[in-house]
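Note that one protein chain is taken out, while the other chains of the complex remain in position.
Here is chain A:
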Amino acid sequence: MGFEKFLFYVFALITLWAAGMVITRRNPVHAVLFLVLAFVSSAALWVLIEAEFLGIVLVLVYVGAVMVLFLFVVMMLDVDLAALRAGFIRALPLGLLVAGVMAVEIFLIVGPANFGLEAFPPPDAAPADATNTRDLGILLYSIYIYPVEIAAVILLVAIVAAIRLTLRRRPDNKSVDPARQVRVKKGPDRIRLVKMAPEVEEPFGASPTTESGETS
């Protein structure tokens, strides 16, 4: 237990430190990278509480995909930091108020009264061969089937909306249609043969006295 506890504190400290850096770094790219570090170390924390599946999925989805896109956007944008910081002092009291309300709310729900060791005694360690992928799958697709389906539909709506927002026809945009390109046949689609009268060009350096036939 001792070594596990030590690991917990190491990862917890890294998570907190990285999260603090996220909001204090001046450079937005550094902030995003610290956010990645925070995700990775919280994934490690999840693995420590035997939620291996969730821990790996956190790395896979958030670090591997979401944050890559996030980083992509942040690198492309030229964020004007001065403008971002201009209203800092003015907005500080309101921000502190909101943060305080949120902290109290979180405390009311997940405080020791509801989530303390009295309410939830620590579970026994699962045997080494327990697969929490299977357990999680069975739970998700039996008891929690409606929430899963509803979440899926909400995501689908979001996808459709996002595609609709970005989809615009631009008639002046010259683009190729790969489906039509693939269908091109060897014969008349590629080459058009034209019949025309032969043209004879003046040979270079030919003297004007030589007969050059009828010139066009």
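Keep this in mind: a residue touches a chain if its C-beta (ideal position, glycine included) is under 8 Å from a C-beta of that chain, and two chains touch if they have at least 3 such contacts; residues count from 1.
To be clear about the criterion, contacts and distances are computed from a predicted model.
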{"item": "Protein name as given in UniProt for the chain not displayed, \"DNA polymerase IV\", \"NADH-quinone oxidoreductase subunit H\", \"Multisubunit sodium/proton antiporter MrpB subunit\" or \"Gcp-like domain-containing protein\"", "value": "\"NADH-quinone oxidoreductase subunit H\""}
{"item": "For chain A, residues in touch with the removed chain", "value": "29, 33, 36, 52-53, 56-57, 59-60, 63-65, 68-69, 71-72, 75-76, 129, 131-133, 178"}
